[in-house]
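The excerpt is restricted to a subset of chains, each kept in its original location.
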Amino acid sequence: MTVRVAVAGASGYAGGELLRLLVAHPHVEIGTLTGHSNAGQRLGALQPHLLPLADRVLAPTTAEELAGHDVVFLALPHGQSAAVAEQLGPDVLVVDMGADFRLKDPTDWETYYGSPHAGTWPYGLPELPGARAALEGSKRVAVPGCYPTAVSLALFPAYAEGLAEPEAVIVAASGTSGAGKAAKPHLLGSEVMGNMSPYGVGGGHRHTPEMIQNLSGPAGERVTVSFTPTLAPMPRGILATCTATAKPGVTAETVRAAYEKAYADEPFVHLLPEGQWPATASVYGSNAVQVQVAYDANANRIIAISAIDNLTKGTAGGAVQSMNIALGLPETTGLSTIGVAP
Amino acid sequence: MTVRVAVAGASGYAGGELLRLLVAHPHVEIGTLTGHSNAGQRLGALQPHLLPLADRVLAPTTAEELAGHDVVFLALPHGQSAAVAEQLGPDVLVVDMGADFRLKDPTDWETYYGSPHAGTWPYGLPELPGARAALEGSKRVAVPGCYPTAVSLALFPAYAEGLAEPEAVIVAASGTSGAGKAAKPHLLGSEVMGNMSPYGVGGGHRHTPEMIQNLSGPAGERVTVSFTPTLAPMPRGILATCTATAKPGVTAETVRAAYEKAYADEPFVHLLPEGQWPATASVYGSNAVQVQVAYDANANRIIAISAIDNLTKGTAGGAVQSMNIALGLPETTGLSTIGVAP
């Protein structure tokens, strides 16, 4: 099987990472690539690392240009996906890498994004309970946010097994590519190198309701989330440190068992041997997730930590993984679990 | 006034930072510098950034070499300070940059350090309630750990005003100099650049009881601490993200007021204007502390964040600040609040 794939928004970091993966995918033929302000430019000038595609020229992002493909990936600013998806027709697999179709609750969407809710599509985090089945054969996929990917995979097993109180406290460090390619002064290399800084503190980050949604489902009760993202001096990677008070009776053994159960058969999530902790460098450029968990008896808290590459498993790799499932291909096709390290 | 100062352990990162500050201190004359395996070597070969001291030669760390000084700084491995201090006599100001005399509870010491407790000296974090008075005129000072400095300054105002439940959850990112100068594979540049990784997860880090001690005092009740340190790809700096559930009745205003009260007159702690968050780059190489605090009503948590330079305010700068107080000098003498940025 070969599917013809278009990418809308090929000049940004998400689009670039997606193309890196699609070039290596054995069942993909890369079709139209589009851009907005960069339409008409050679990809080689915008994404100099994508040598095999250097001579491709970006088309404008229009329904006409995106027509005639089996799969269309949308890497567009929030709020633009619905209109494009509507024009593509129900038989095209549309994979939205933006936020538009992630949230189930219209009020959450409106509160955090300030615009009318476009709807909810099957959610592209196959490791969540029930998610894989919803993706099979689907023609629409909502790719999760990068932080919710890291956080949900770190914490959902504890909630699914009823081990954690429903107040999660999360501090995550992200590489700068998570902030995108638009030039802003605080993202200059001179500013970020040698620097750790928080942002969106106090509950304001838009990924918060997505985390609540992902954890509350397995928990069977509403989980509150205190989420503090920080910007780390590295291009890629998320390290999510996630803690919650343990419910009565929890032990180190019951915690470990919950995670072994959750991840025994997952091809991308690697529960590390006891005593070894995740490191973003180990998953650099790969679709792998490293997870480890501990129980701190003195503080009576579960501490679960995950490491992902925000652009791969956190965005483009997760998108390809979901595409594979939706198309009925082996889930790991075209995706590596080996990080580029050191 | 000019005091003659010796530094035991001048070849490591703490000793080097201390010398950087002492060279610029108007009341200090630098006397003997000692090393262990490096005794006999030129300082210029070991600390090439200390140009004015390049031709100094390290003496061995013995009581004889350290005799005849008004102030002796000890930057020695844990467990060695008591024996040296004893030989120096009661009239010499001894400032211990190691952990030996920080903890009040012998059991805590023995649990975390595995050796007999040497005692407790006045604690060199002048901003803590009561600490400054204990340092005035003292001939012994225990310099705090770097993480406890950052965490205590972020959180104690909330506890001192009774705003936070006694279960603190802390995730801190540290630059690699906090791990010292001994060559270990996981600290190689190839390993740490582009990498975020946790260590000592689950309550095992030795700075945990020191944080508990510093927060429980102001709280008037025992505070538990869930502490997760992470290694960040930068040479210096600690960003401490500290959260706790708010006690009933807490509002954003009461939280802000507690911090304004605590830091109104502190020369080194800068409570940022609302909306601006700490960044380690802003305090690089300085004794300044940036603090900010928020109340997340959805999660009902206080989030307090601090940024320090682990080698300056977190070690050597804090040591000089305490020396100034002990000697009756203006507390800010020889210390800058300007970071080297960008």
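When the chains are written out, they are named A and B in that same order, and each has its own residue count from 1.
Assume contacts are C-beta pairs under 8 Å (C-beta built on N, C-alpha and C of every residue); 3 or more make two chains touch, one makes a residue touch a chain.
All of these numbers come straight from a predicted model, not from anything done at the bench.
Engineer: Going from the 2 copies shown, figure out how many the entire complex holds in this file.
Structural biologist: Altogether, the complex is made of 4 copies.
Criterion: only the chains that are shown with their structure count from here on.
Engineer: Please give the residue numbers of subunit B that touch subunit A in the complex, ascending.
Structural biologist: Those residues of subunit B that touch subunit A are 167, 169, 171, 173, 175, 188, 190-191, 193-199, 201-203, 208, 224-226, 228, 230, 232-237, 239, 241, 243, 245, 277-281, 284, 292, 294-301, 303, 305, 307, 342.
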